[in-house]
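Please read through the structure below; I'll follow up with questions.
Of the protein chains in this complex, one is absent; all others appear in place.
Chain IDs A and B follow the sequence of writing; residue 1 opens each chain.
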Amino acid sequence: MRKTKTAWLSLFLVLGLIAAACGDDDSAEANDDGTDTTAAADDDGGGSDSLSGTLEGSGASFPDAFYQAAIVAYEEATPGVTVIYNAVGSGQGKSDFADGLTAWAGTDSLVKEDEGLDPDEFLYIPTVAAPITVSYNLSGVDELQLSPDTLGAIFNGDITSWDDEAIAADNPDVELPSTAITLAVRADGSGTTSNFTKYLEKATGTWTLGSGDTIEWPSNAQAGQRNTGVAQIIQDTDGAIGYVDLADAEALGLTYAAIGNQEGEFVVPTLEGTTAALDGAEIADDLTYDPLDAAGAEAYPIAAPTYVLVRTSYEDQATADLVIDWITFLLTDAQDLAEDELYAPLPDSLRDRALAQLDQITVG
Amino acid sequence: MTTLTPITIAERPDLTIRARGSRLDAAFRGLALAAGLVVLAVLALIAYSTVDAALPALRAAGLEFVTSDRWAPNAPDGPHLGSLAFVYGTAVVSSIALVLAVPVSVGIALFATEIAPRRLRRWITTAVDLLAAIPSVVYGLWGIAVLAPNITGVYGWMHRTFGDLPVVGALFGPASSGRSFMTAGIVLAIMIVPIITSITREVLVTVPRGEKEAALALGATRWEMIRGAVLPHSFGGMVGATMLGLGRAMGETIAVALVIGSRPQIVANLFATGDAMPAVIVNQFGESSGTFRSALIALGVFLLVLTIVVNVLGRVIVNRVQVRFRGAA
Partner (left out) sequence: MALVDPPVREPLDLTRARLSTRRRLADRAATAVISLAFVVALVPLVAVVGYVVTRGSGIMSWEFLTSDIPRQYRVDGGGMYPAIVGTLLTTGLAALMAIPLGVLGAIYLNELGRQNRTARAIRFLADVMTGVPSIVMGLFVYTIWVLRFERQSAFAGALALACLMLPIVIRSTEEMLRLVPDELRQGSLALGSHRWRTITSVVLPTALSGIISGAMLAIARAAGETAPLVFTVGLVYSPSWSLSDSSTALSAQIFRNASQPFAGAQDRAFGAALTLIVLVFAFTALSRFVASRLAIKS
């Protein structure tokens, strides 16, 4: 008898638990933009004490090192708020944002029509810029110069071994082994890929595979997840060459090549080279810009922008406040952290325009 | 002392459940039935929701889904959704796994039932169970951190040694990195050894003792006894066990995703990078939307159907063999 009672009791317990969990989900539905907020907000920018809750974002792995550092600083300034950024790649970032799972997204590439977002549903907020390095692993070769056409031909699959004459022409003083080239590329939908291939399209006459978040790479390509996955392939494979953000390349001690820019100068990826590229870039009305293959002798040709996506309208005040507070911090106090993490902060004029964008956010 | 009054048959108390009535019984039965039907409900829901979500892609891609090997969901000229490269990858990796795992598993099972001293047998079962208990993601981690970086030397040697043979030489092409069909196959093989071993053991145990003893009595060596009395009986069961192992290998996602290299292509070279159905789903699902996502779900449905068919067939074969010989034993 006792055992039966226990059985019924545990059954009710289980059902009760399930009901409670469902109840939790229902009440959380009110905040279904990826936040979980309780207190009211304060109206000044970055670092208010009365804000609390969790802000969820995901997206590009390119700026991940910077965003994580900024989050740590922000959480210190604003105790009570937790910001989560899941670096899953620009493609998934845009997709999660479109599905309503996140309140903000990181992306290096622009939103396309079939990605489920209406142009008037979101805003681009530029945050930082950084060089995309062409990192490689070739034993015995510590310095490499690559002209745009050679670079295009390598990634197009036309040059398949390191001792090819085109590479030798770019590097007259270097002894090149005959190792086979392995391309290290992205498996996931990536804004870094998008920017890199846009550059190849613009600047080289040898690239034929188009541009976008995903590319049909030649057969000697190996794909990894996120920038760090590509870096891992380069690190593990002799003869590998791939595109990685500067922060990850430096952290892993990868060697990268100097790329020929428009003036014919071979420039190493540096923050100075990136800032030089940003200076000349034209900024569109929606704040997107294109610093790739910029003019100027000092400009690094593969400088890439990165953006944060926010909604034009959030369902509740608390979420909107959190988002505005966090992004304001990102555009103001956090910019001081950028250079330490190997990202180029925005020029002042662009930064001010970005801050002004936040005023467009409404609630309802 | 109480007096016992005899009762007639007609007067005996009716102990049948029907007569005493039990609403609780009916309620309990209903509850248990409902619990069982949850299985039905969940499966039906899975089937319905996945097929429903997969249809847009199948309609958009049409026959190309099963005939083309070009997978480019974001191509500028429209999505290309050909799944052949992934089916090929799953098939190759599973085949490698079976080729490596089946002999080893049969060997272990035979060792455990025929050759090992009695005391050792419990330890063997324990070892096999432990191998089965290790989560697949740990195998994947070991594969990507230990196996892949260090095995290129072995692949290089095999390429130099066997690469020039006619026909099979194409299988042993150049190896640029440790992430390849072969590495994924090796990791999978390690993972499916326990399941094939345990089922084969169960099958071997049902061989009638009399037959084995008869063979030995006729002067057979132990190997001849195994060959003549044990293996023929167990062959069907071993086929079933293999199929269940195959089902497990086909559905394994994480370990394969980590070490296969993520570049869908149909090549003979086993040391080349490739991609497989569950691996591409887990790698690309998060960023997919619209037709692309629908296509990945369609791949999932395809995989689901294949694994179910293989599993059911395997189980049917094993059950039939078991029933046949459990009765005889």
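The rule is simple: a residue touches a chain if its C-beta (ideal position, glycine included) is under 8 Å from a C-beta of that chain, and two chains touch if they have at least 3 such contacts.
Everything quoted here is computed from the prediction, not taken from an experiment.
Participant: Among B:V99, B:V168, B:V205 or B:V312, which one touches the chain that has been omitted from the display?
Facilitator: From the options B:V99, B:V168, B:V205 or B:V312, the contact with the absent chain belongs to B:V312.
Participant: Against the chain that's been left off, what residues of chain B make contact? List them.
Facilitator: These residues of chain B touch the chain that is not shown: 15, 17, 20, 22, 24-25, 28-29, 31-40, 42-43, 45-46, 49-50, 53, 103-108, 110-112, 114-116, 124, 127-131, 133-142, 144-146, 190, 193, 197, 219, 221-224, 226, 247, 250-254, 258, 278, 281-282, 285-286, 296-297, 300-301, 303-304, 307-308, 310-312, 315.
Participant: When the complex is taken as a whole, what residues of chain A touch the one chain not shown?
Facilitator: Those residues of chain A that touch the unshown chain are 1, 3-4, 7, 10-11, 14, 17-18, 20-21, 24-25, 27-29, 32-34, 36, 54, 56, 64-65, 68-69, 71-72, 82, 84, 86, 99-101, 224-226, 228-229, 231-232, 235, 248, 251-252.
Keep this in mind: only the chains that are shown with their structure count from here on.
Participant: Going by the contact rule at the top, pick out the chain A residues touching chain B in the complex.
Facilitator: Interface residues on the chain A side: 88-96, 98, 114-116, 180, 182, 187-189, 210, 212-214, 216-217, 219-225, 233, 236-237, 239-240.
Participant: Enumerate the contact residues on chain B facing chain A in the complex.
Facilitator: For chain B paired with chain A, touching residues are 70, 72-76, 148-149, 174, 176-179, 261-263, 265, 267, 273, 283-284, 286-291.
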